[in-house]
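A protein chain is absent from this complex, but the other protein chains hold their places.
The block that comes next holds chain A.
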């Protein structure tokens, strides 16, 4: 499977041909699921997908090339330990022949932008330590590697917890607040603390 994909030739296209759309409803769900199933190691149930796209449709984006879905990002946001309003990037996938052309960066930048405008203080995610592509991408967006999670994934590989801290008003007194925080609070989701979430990944 892996090898077959490697042999697949790179798709020829112009960056302007890629169309980015926000999650638009149920018809997008199978497109997202197919992409993620193909490319990510973790198996997710349909409940996981629905959990994200129904609660935070504004944080999910899809990339299309000539009508074909070639990339997607799925995220959430909410209170973390009742103290920090945090965005979380759950899945980011670009079809192999379309990689290396900035599609993932564009997708994830759009989500982060919305998170920032919604009053998030920080954004986090986990990435396999062996996933050089993802690490380089988030490195360019200056996510820092906050911690390493020992054998985090089901396949036994360690993960990095990556984190991006948005400018804090107390550090930059002249910056206006990014957005009205109360508006964002509507999306509170009673989500478990991130550490619990990591346990979950490991045990599934």
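Everything below uses one rule, namely that a residue touches a chain if its C-beta (ideal position, glycine included) is under 8 Å from a C-beta of that chain, and two chains touch if they have at least 3 such contacts; residues count from 1.
As a convention for this text, contacts and distances are computed from a predicted model.
S.K.: Looking at UniProt, which of "Cytoplasmic tRNA 2-thiolation protein 2", "Origin recognition complex subunit 2", "Ubiquitin-conjugating enzyme" or "N-alpha-acetyltransferase 35, NatC auxiliary subunit-like" names the chain that isn't shown?
M.R.: "N-alpha-acetyltransferase 35, NatC auxiliary subunit-like"
S.K.: Which residue, A:22, A:58 or A:109, contacts the hidden chain when the whole complex is considered?
M.R.: Result: among the candidates, A:109 touches the missing chain.
S.K.: For review purposes, identify every residue of chain A that touches the missing chain, sorted by number.
M.R.: On the chain A side, contact with the omitted chain comes from 26, 29-30, 33, 37, 43-48, 50-51, 54, 76, 109, 112, 116, 129, 139-142, 144-151, 154, 156, 158, 160, 163-168, 171, 189-192, 196-197, 199-204.
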